[in-house]
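To start, the structure itself, in structure tokens.
In this view, the complex is presented without one of its protein chains, the others remaining in place.
Chains here go by letter, A and B, matching the order in which they are written, and residues are numbered from 1 within each.
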Amino acid sequence: MTAVDEVKIGGMGASRRRVEDARFVRGRGNYVDDIKLPGMLHMEVLRSPLAHATITSIDTSKAWEIPGVRLVLTGEMMAQRNLAWMPTLSYDTQAVLATDKVRFQGQEVCVVIADDPYIAKDGCEAIVVDYEPLPPVVNPLQSRAADAPIIRDDKEGQTDNTCYRWEVGDRAATDRAFATADVVSKLKLHYPRSHPSPIECCGAVADYNPATQKLSVFMTTQAPHIIRAAFALVTELPEHMIRIISPDIGGGFGNKVPVYPGYVAATLASILLGKPVKWIEDKTGNLISTGFGRDMYLDGEMALRSDGKILAVRMHADTDQGAFFSDAQPSKFKIGLMHSAFACYDVGAGHITAQGHYTNKAPGGVAYRCSFRVTEAMFFQERMMQAAAVDLGMDQAEFRRRNLLHDDAFPARTPFGFLVDSGQYGKCLQIGLDAIGYDQFKIDQAEARTRGRRLGIGISTMTEPLGAGNSREYDILGIKMFDSAELRVHMTGKAILRVGAKSQGQGHETTWGQIVAHELGIPAADVIVEEGDTDTAPFGMGTYASRSTPVAGAAIAMVSRKIRAKARKLAAHLLEVSEEDVEWELGRFYVRGAPERGATIQECAMAAYSNMPDGMEPGLENNAYYDPPNLTWPFACYIATVEVDPATGVWDVLRVVAVDDCGVRINPMIVEGQIMGGLTEAYAAASMQFQTYDADGNIVGSNYMDYLLPTAWETPGFELHEVVTPCPHHPLGAKGVGECATVGGPAAFVNAVHDALSDTGVRNIDMPLLPDRVWQAVQDGQDVSGMPPVRSDA
Amino acid sequence: MSYGQSSVVREVGVDERRITVTVNGEKRVVEVEPRLLLAHLLREGLALTGTHLGCDTTSCGACTVLVDGTPVKSCTMLAVQADGHEITTVEGLGTPSELDPVQEGFSREHALQCGFCTPGMMLTSHALLESNPDPSEEEVRWAISGNLCRCTGYQNIVKAVLWAAEKKSGGVS
Partner (left out) sequence: MYPSRFRYEAPRSLDEARALLTRFGDEAKILAGGQSLVPLLKLRFAAPELLVDINNIPGLDHHREDADGTLRIGALCRHVSLERSALLPGRHPLMASAAPLIADPIVRNRGTLVGSLCHSDPQGDWASVLLALGGSIVALGPSGRRTIPASEFSLGPFQNALLPGEIAIEAVVPAAQGHVSGSYLKLERRVGDFATAGVAVALEMSGDTVTRAGIALTGVGPSNIAATAAEQALTGRALTTDTIDEAAELAAAAAQPRSDHRGSAAYKRHVVATFVRRGLQRQEVGAAA
């Protein structure tokens, strides 16, 4: 009898096939829209066609006359129950249904509940709303103007359109460093508004049972426990009578963190009608009203010594928040973890200022596949690095190499206060350069240029802070950002694991079992994983910002270790030796000095229910709440090569190399899947994916004909490489990974295109690099800034 | 059948017509309102919820089903138009005991994450292999370019389809 083979039992490092797939490939997933309850009614939302307008009247009488319409709710009716407004996750308020005025196109004005959604839609069409138009504000420049209308006139004391101001770093030290600089490099850019756009839209089935007074809500949420807390605050129902169930989710990417008006309205409708009410958003509703990402204007500069050493960085960010400040982010940080910019480099000093602006646009600023605004931070960082290398006349790889933190620099405190704890940055960069054939490419590029072909290579290197908290610094609505796991081992050694995180495609049901297998030697297949039901799962903060493995994953390791500690006592009892004489190997305890005398973890489990020592509490279950001591700091190097057709501005990706160091990989197959998905969203952001608004506040990008996601045809192939630097504080040595490629990837593509244009004088083309913008830049030899079609909006 | 209601108990007053449609090999006679989309008939009327709806504009392909063997976006076909036709949904791929090679390939190659686009993607892939048993990577990418996936980046989907092609040809066991 020896230890079990960890790979065979699907432990750490096994590319275990996913448990989830068995149902998904058979069409037997259980998404919110698949849920059907007896007597269920259907809700549709009537949205504002205008960006900014006073509501003068709402006439719902024709809607009530339609057979099958059961309820029409207006803002006024919500207000009677104190539900016209709700708190956001950033200490602002957001209208559930508009009462006074509408503040963005697509804002929720009324809902209709009917026997089926076709009839509910008929009902929406029959409602007559009169609007008195107000001047729309569609960007921070307009928002700041002295004569700008006050968008949030509902807020007491709000005298302008400023949403927040924030500052971090050392202004004086930064000024001093700039004063000694040989070269000051400047860059100004816009990261366009983008939507996470999971293929599945948001939705809910609210089921209030008048007999038990219990409210159950099936909901597309990445964070069911936060939602329960928010619902308890908003609806004034007792928290134990609220059950939020997040079933299978068709992708989240940060879009499914906030509380949306549809959830609240469906819930009130169910309470009023005493029947289940289903609300499934359409794609337009999802794209024009739910949490977007980015929409940030960045202006910064870098102080440099002529030998290429960075002395300091300075930047200012203006964020366009839309009508309500509804970022889902830690409450202390008004612009998320923007200040993680330049964390992988030794930059000396730094200072960041930021200002948020209300506009007549959809609310949001959610962490779209990123750890709270780090995507904008890293994009600016890597664009700035390229611009600085160009200004210095230095090779971009060499410039990075000179400034990356060295392996012996850890732990390193950044100028903005983060503690970066581990990495092998130089090694990652070198693997990437070797993989892409950097030196040869440079030769080929020069040769191609002589024949009129424009090739380019772009590098992006970055470390990203993933896995919030710790609880000292990180909370949402005051709730500390820890996470949790609860493990119950049954008598035959099979187990159920319940976790406070919530998968939206990350494969938790697969990887979580692998952690238990790694810690206890119980085959992963013997562990069933449950998440998303607040009545059964332990309290957790949910899944976003790549925090599942860093926080919940750690909690699973910790609870497994608690189980192992009790199993050790049981083993000692079974082996009739003292606990000190019991040794552990995977799956089995044995007597020190007599390895053939042992008890498997399964035998210990049986004993916990059938043969426990006197005085021991029966059973084998426990829970763990994990408060991480620090964020995890994965590192990545992304390199892309492109060819630009100067006649049309069309650019094609030639190759993409990704080197990710996310620490120890629990399931390499799933990790690689995450990286490739992230790279695809990075390519999307660089090439085609954006939302904008015209001067009247009409959104462009309200459906998949204008909001473009890349298909299999455009999406490049990816070449993946890895480096493993274990996280020094995570119990498994793992780091977050799900978002690295979305965060770090865009700059690789964008830098590559700029590299291809290096002789044209073009310093910056704002994303997306649509062909017309690239062509325009080449044509004029000038930068192209702002968002299409508004070409000079800030 | 009105949306989601059984044809046994329903309220009167709506213009409905009787259609006969063979779904996953089973003949079904249902009454539908003309405006009912095929996707809704499948999901609500016939409780085949594996067919997903991901957009309003015939763009995403999540709702793709096979109509007489050809991939069609079921959100862009009326249920009445299915009268007399054969529909295959994801529930009709493979058998309870044995997966279709495409289903097996998707799982084996990690070609799905959230699973929402997966049924449509698999049906398109299945139809591709019926007409082209040995596609190149480029042909696979072209064939599935009417189906959007937000999670995977497609590379593993392509691998899955190529795996299924090989499996079907007896190349892998």
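Couple of notes before you dig in:
Basically, contacts are C-beta pairs under 8 Å (C-beta built on N, C-alpha and C of every residue); 3 or more make two chains touch, one makes a residue touch a chain.
This is a predicted model, so every value here is computed, not measured.
If you put the hidden chain back, the residue from A:Asp122, A:Asp318 or A:Asp421 that touches it is A:Asp122.
Although one chain is not drawn, its touching partners on chain B can still be listed: residues 15, 17, 33-35, 37, 53, 56-59, 61, 64, 70-73, 75-78, 80-81, 83, 124, 142-147.
By the touch criterion stated above, the residues of chain A touching the omitted chain are 44, 117-118, 120-122, 125, 282, 284, 647-650, 687-688, 692, 700-701, 705-706, 708, 710-711, 713-714, 770-772, 775-776, 788-789.
Here is the rule we use: only the chains that are shown with their structure count from here on.
Centroid to centroid, with C-alpha atoms defining each point, chain A and chain B lie 30 Å apart.
If you check the complex, the residues on chain B that touch chain A are 2-5, 11, 13, 33, 35-36, 43-44, 47-57, 59-60, 62, 89-91, 93-94, 99, 103-104, 106-108, 110, 112-119, 122, 140-142, 144-158. Of all residues in chain A, those touching chain B in their complex are 17-18, 20-29, 31, 33-34, 36, 40, 42, 67-68, 115-118, 197-201, 248-253, 282-284, 504-507, 669-670, 672-674, 676-681, 703-705, 709, 711-713, 715, 717-718.
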